[in-house]
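Please see the structure below; I have some questions.
What you see is the complex with one protein chain gone and the rest in place.
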Amino acid sequence: MYVAVKGGEKAVKNSQRLVAKKRRGDISVQKISMDQIANQLGLGVDRVMAEGSLYDVTAAAMAIQQAQGDMTEAVFLVRAFRTTLKRFGNSIPVQTTKMTAIRRVSGIFKDIPGGQILGPTYDYTHRLIEPDPDHAPDPPCDRHTDTAPPDKTAACDDISPLPEELPRVIDILQAQGLLQQDETTPPGDAAEDLTRQPLAFPVSRNLRLQALARGDEGFVLGTAYSLQRGFGLDRHPFLGELKVGYVAVRYTPPELGFDIHIGRIKLTECVMVNRQDDAVRKAAGFETGYGLVFGQNERKAMSMSLLDRSLAARKNTGKTDYPAQDPEFILSHCDSVESSGFVQHLKLPHYVDFQSELVFIRNRRKDHTPDKGNP
Amino acid sequence: MPLSYNFAYLDEQSKKMIRRSILKAIAIPGFQVPFGGREMPLPYGWGTGGIQLTAAIIGPDDRLKVIDQGSDDTVNAISIKAFFKKTAGIAITEETKEATIIQTRHRIPETPLQKGQIMVFQVPIPEPLQFIEPKKSQTVKMHGFEEYGSMHVKLYEDIAKFGRIATAFDYPVQVHQRYIMSPSPIPKYDNPKLHRSPAVHLFGAGREKRIYAVPPYTDVVSLDFEDYPFELEKWDGACAVCGSTDSFLDEIITDDTGTRVFICSDTEYCKKNTGNPAP
Partner (left out) sequence: MMQKGFDSEVFDSQAVFRNLLLAMANPGTIAATGINISCPGRLAPGAGALLLTLLDFETVLWADLDPDTPETQWLHFHTGTLLTHAPDRAGFALFTDGEKLMDPGLFNPGTVASPDISTTLVIQVRGMDQGRQLRLTGPGIEKDTFIHLAGIKTEFWENRAMVNQAYPAGIDMIFVHARGFTALPRTTKVAVY
């Protein structure tokens, strides 16, 4: 007789062996190195660092390789590594006005102090798959100077000739008194950390931004898009400023008492501007939404800034007619490690619960057999 | 750079935070304590809450039993045992009586638990009111002010519609005459085992970041109505392997015409009954 109880351990081992084999692929094909991933799949590395909440190019590259390029799986690997790291303290907030930008655009003014900097972007490329990428000639990459960040992945970022400090575009609106900010975090307030404490609603802005910055790119993009289609926005938003570049990270070790430079990280920062003319509440003006992510990821930073605005709006109006206006809906569902795990846990055996359902359904059918009558 | 991990994977500071939450959970039976759930190397929904609890309480002298669906040998149980063998060198047992900690998904062993034993439940959805009110901001208030009317209405609607309460697993209980609690997705057959049990029952929900507990000798009452009392699943047959009629039975399809037999869900209990002790 068939009894399905034993053999699980062997099956698990076999499955792990198979995944290792699959990961390597055909052994006549050369292995890819971490350097190759970090350099040639840089935007993937950026995404894994952003959603993994860990700025570590090597760890992200290793995770991408180990996950066979499955980005969500790579994010998961980085997160599980990150939780085990010891915390030394909080860095000093980075100054994005002092960002060494490789790219900076604004959609609201034709010319801006410091200028528009197109930088590396796919925006104006024609999306034609190159016919013979294996033999395409290498582009010149000779702008690597002493002022460039020490990591190799930054070697081709043309950052040396650019101004060291760029004023923020929205400061122009601010100076004219047209900007309304009703959710400022008092300076000096300790940053909260959602990896140490669970989210509790209502959520402060700094936690909201943290959740979105770690959030799954697809989810953040899709829900931001729903706003643009009228599910939560009643007018067109504008791109105040989008900036990609390097910022210095500084930290004050308690035993030293003064701050030291501990490295540079690449960030994408976005400020979105929305018109606000709810005259009942206050004078007409503009409100902003903010996005900041590790690495270069404009799609994510822009989506994040749209959601930041719409989630704040709820506080102002109390209205949550649409998902993208509802902080609990967005922030509880934007994390790919949480959602991917829970959706996929349905693959686990559930036969005990299903048995209970079977017993219920059979009993219910018995209730309805004609000779017993319907109670 | 070679990486190394702490005993039982979690760092000491994370264990402390979880331990403090466990104490509060025990002191307030059935209350869901929010905790700073860590990201574990296993996916959410696959027992990360239970694993964090076990990691925070386990020591080198423990004997750990892990079951999923009542079985010591399902893939998830094996994966979790391998995790603790690897990270903590823990002795594994299949004997319910021998185990000091029993981590479980979806069942409570048939063998009665003893004083000093700790059950660790993996919980996917800790909030019993979730499908009535999905917003945590609301359910927190409902628990706080004991606003449980909507839960009774839901159960009563079942009776109106189906002639009986339609919940077959994860059947809500009231703990210490106060909190309505999810017993995790155990079949309702297992609910009475929680009532005044001599063991400590800890529940961990990793994704939802909640820990709750039922201390020993605590009232755990399945919700019902006077005219529709709580009732247990019954089977027409007996276990095809050991002949048991007093354990939870799984149905196994034996051919492609739908012929089925029943077999104990608790594999260790079944082995005991057939006089074939666990290896």
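Labels for the chains are A and B, by order of writing; each one numbers its residues from 1.
Just so we're on the same page, contacts are C-beta pairs under 8 Å (C-beta built on N, C-alpha and C of every residue); 3 or more make two chains touch, one makes a residue touch a chain.
These figures come from a predicted structure and were not determined experimentally.
Undergrad: Taking the complete complex into account, tell me which visible chains touch the one left out.
TA: When the full complex is considered, the omitted chain touches B.
Undergrad: In the complete assembly, which of B:Met40, B:Ile57 or B:Ile102 touches the absent chain?
TA: B:Ile57
Undergrad: Using the document's definition of touch, tell me which of B:Lys16, B:Lys85 or B:Lys234 contacts the absent chain.
TA: B:Lys16
Undergrad: Which listed residue (B:Ala91, B:Ile125, B:Val140 or B:Ile159) would be found touching the missing chain in the intact complex?
TA: Considering all chains, including the one not shown, the answer is B:Val140.
Undergrad: Write the list of subunit B residues that the hidden chain touches.
TA: Subunit B touches the chain not shown through residues 6-7, 12-13, 15-17, 19-29, 31, 33-34, 56-60, 115-116, 118, 140-141, 143-145, 176, 178-179, 198, 200, 213, 215-219.
One rule holds for everything that comes next: only the chains that are shown with their structure count from here on.
Undergrad: Could you please state the distance in Å, as a whole number, between where the Cα atoms of subunit A are centred and where those of subunit B are centred?
TA: Taking the mean C-alpha position of each chain, the two centres sit 34 Å apart.
Undergrad: In the complex, go through subunit B and note every residue touching subunit A.
TA: 3, 5-6, 9-11, 14, 17, 34-41, 43-46, 48, 68-71, 73-79, 82, 105-107, 124, 135-137, 162-164, 166, 168-170, 185-189, 207-210, 233-235, 240-241, 248-252, 254, 261, 263, 265, 267
Undergrad: Any idea which subunit A residues touch subunit B in the complex?
TA: Within the complex, subunit A contacts subunit B at residues 1-9, 11-12, 76, 79-84, 86, 195-202, 328, 332, 337-338, 340-345, 348-353, 355-360, 363-364, 367, 374-375.
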